[in-house]
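For this depiction, one protein chain was excluded, whereas all remaining protein chains were kept in their positions.
Here is chain A:
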Amino acid sequence: MPGEPTGAAPARAGSTARDRATEALRDVAREPGAAKPDPILVADGVVRRFGGLTAVNVNHVEIQRGAITALIGPNGAGKTTFFNLLTGFDRPDEGQWKFNGDAVQGVPPHKVARRGMVRTFQLTKALSRLSVIDNMRLGAVGQKGETFWRALIPSLWRKQEAEITERADALLERFKLDKKREDFAGSLSGGQRKLLEMARALMVEPHMVMLDEPMAGVNPALTQSLLGHVKNLREDGMTVLFVEHDMDMVRDISDWVIVMAQGQVIAEGTPDSVMADPRVIDAYLGAHHDGAPDPSAPIDNEPAAGPKATDGPAERE
């Protein structure tokens, strides 16, 4: 079940999750590693090296429960690698982190997902030769029919399958994919795949969703509806951590922003405070830029070119 928003800030009746998150984060220090009133995720000393390159070197970071947190930073800052580490898809050289109070380092990715921390990928992973509805059904956890012997006896899982399908259809409708229900996922457009991947992740009923560039390559007309979906996740009591290069979007939906550069967290704060921070501007434009550029301009909207190995390390589980 989605985590109950148990924000330390007093939740006024009728207030939205957004208000509650803003309220909770109001007094948090605008500095790297700032303590949060009710963190769902706490990471300490997480280091990942690739040969001589230290891709991730995060001293301390906390993610506030029930809020939308953006993780930004220039290309190669280590955002995807950090995602991979947190979700068990890659192993750190050092460090530990706690999710919902339990240590999760060293836990294989499928168990991390079952604990309620579900991620999507920068390069979308639609299961091409499965139908859209089967992609969705796959996301449900605790399916009886997924055990070998019980799979052989349909009467053991039919009822559950019907319930799962009902939930999947509701989500498909919400994500405007219901007309594509029976199509192969491989026949969807790039933007539709992003939508499908997000909807599929929600089938897991996570406490926290981690979206790696959910808007990359998505048609601007679709962006608005995607933004709406992400905001809805917060209203549903979920915590959202997302990587994004589009600063307008970051400003629009996030309650809190964490900035990474060269593997380290260099700044934290509300969207406005972070975008005015000279360290952030330096990180994006280099330390020796001339004059003060307009920090509200989209800083880097280009998705990284070429296939990247960082979404799936060779060694797994």
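Going forward, a residue touches a chain if its C-beta (ideal position, glycine included) is under 8 Å from a C-beta of that chain, and two chains touch if they have at least 3 such contacts; residues count from 1.
The definition used in the following text is that contacts and distances are computed from a predicted model.
Selecting from "Sarcosine oxidase subunit gamma", "Acetyl-coenzyme A carboxylase carboxyl transferase subunit beta", "Fumarate reductase flavoprotein subunit" or "Amino acid/amide ABC transporter membrane protein 2 (HAAT family)", the unshown chain of this assembly corresponds to "Amino acid/amide ABC transporter membrane protein 2 (HAAT family)" (UniProt protein name).
When the whole complex is considered, the residue among A:A67, A:L85 or A:V118 that touches the unshown chain is A:V118. Within the full complex, the residue among A:V28, A:V42 or A:L130 touching the omitted chain is A:L130. Within the full complex, the residue among A:V47, A:V204 or A:L285 touching the omitted chain is A:V204. Not every partner is drawn; the one left out touches chain A at residues 87, 89, 108-111, 113-114, 118-121, 125-130, 134-135, 137-139, 141, 143-148, 150-152, 154, 157, 161, 184, 186-187, 197, 200-201, 203-204, 311-312, 314-317.
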